[in-house]
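The structure follows.
As you look at this complex, bear in mind that one protein chain is not there, while each of the others sits in place.
Showing chain A:
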Amino acid sequence: MTSRLQSARQTDSIFRTEDLNIYYGNFLAVRDLSIDIAKNSITAFIGPSGCGKSTVLRCFNRLNDLIKSFHIEGKIYYHDQDLYASEVDPVEVRRQVGMVFQKPNPFPKSIYDNIAFGPRLLGYKGDMDELVEQSLKQAALWDDVKDKLKAFGTDLSGGQQQRLCIARAVAVQPDVILMDEPCSALDPISTLKVEDLLQELKEKYTILIVTHNMQQASRASDYTAFFNVEANSKGQRTGYVVEYERTEAIFQSPKQQATQEYVSGRFG
């Protein structure tokens, strides 16, 4: 399994979805999703609340599997592997597709142990000190914490905690990093730090980011998918992608009226 997922790391398209419908029980949360995610790019998902951005994001590392009623129709390919094929182990997927959450969620352990948690799960045999240092440097946190690696991760400031979570995700050397509104709990300065970080991280990783902050999407991403939501006759709200383009196109010359209105701040 491992080898199959890893040998697939060669292609240029990281994720490809085909006519994806996402359900919770009978409720259709997102419909008709067909997008391609390019390697070493930053793709932003924007759109009003409840349009299914996070739901889509969590399909890519199969974190939605934790919700019993969740199921999909259609296909998601990770490289050329069907991500939801029965022989794919979700645990293995999550080791290659890391995630950073909306609320910083460091483990109640030391900074060092937070970073080492993932590599230890994978049975990392190399120099752990070195890996911890590298990961913290990649997350631009090393200078802040190098003298207090034994301190609790939960004692750091919010922005530092979020960078710790990024370092923790990076430490397992994933292929992709999913970010679910990573800056929504951060102050503007910490937000800028994380955005700068994204530009460095995309050299090595493919990044998908959900954001409510349109400036962030326009500043930081290469591609943007604009999601919208519509209610059916029963009042169930189903999300769908209105437009998926290069970020400049979305913000400067959107083809759809709804996109135009959203990015210019007229609704949402």
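As a convention for this text, contacts are C-beta pairs under 8 Å (C-beta built on N, C-alpha and C of every residue); 3 or more make two chains touch, one makes a residue touch a chain; residues count from 1.
To be clear about the criterion, contacts and distances are computed from a predicted model.
Hidden from the displayed complex is a chain whose UniProt protein name, among "Helicase XPB/Ssl2 N-terminal domain-containing protein", "Phosphate transport system permease protein", "Fumarate reductase/succinate dehydrogenase flavoprotein subunit" or "Cytochrome bo(3) ubiquinol oxidase subunit 3", is "Phosphate transport system permease protein". Residue in contact with the omitted chain (choice from A:L20, A:I72 or A:C165): A:C165.
From the options A:F101, A:Y124, A:W142 or A:Y240, the residue with contact to the chain not on display is A:F101. Residue in contact with the omitted chain (choice from A:Y124, A:F152 or A:Y240): A:F152.
Touch with the chain omitted from the figure is made, among A:I14, A:L33, A:I46 or A:L63, by A:L63. In the full complex, the hidden chain is touched by chain A at residues 61, 63, 66, 68, 91-96, 98-99, 101, 103, 105-109, 117-118, 121-122, 152, 154-155, 165, 168-169, 172.
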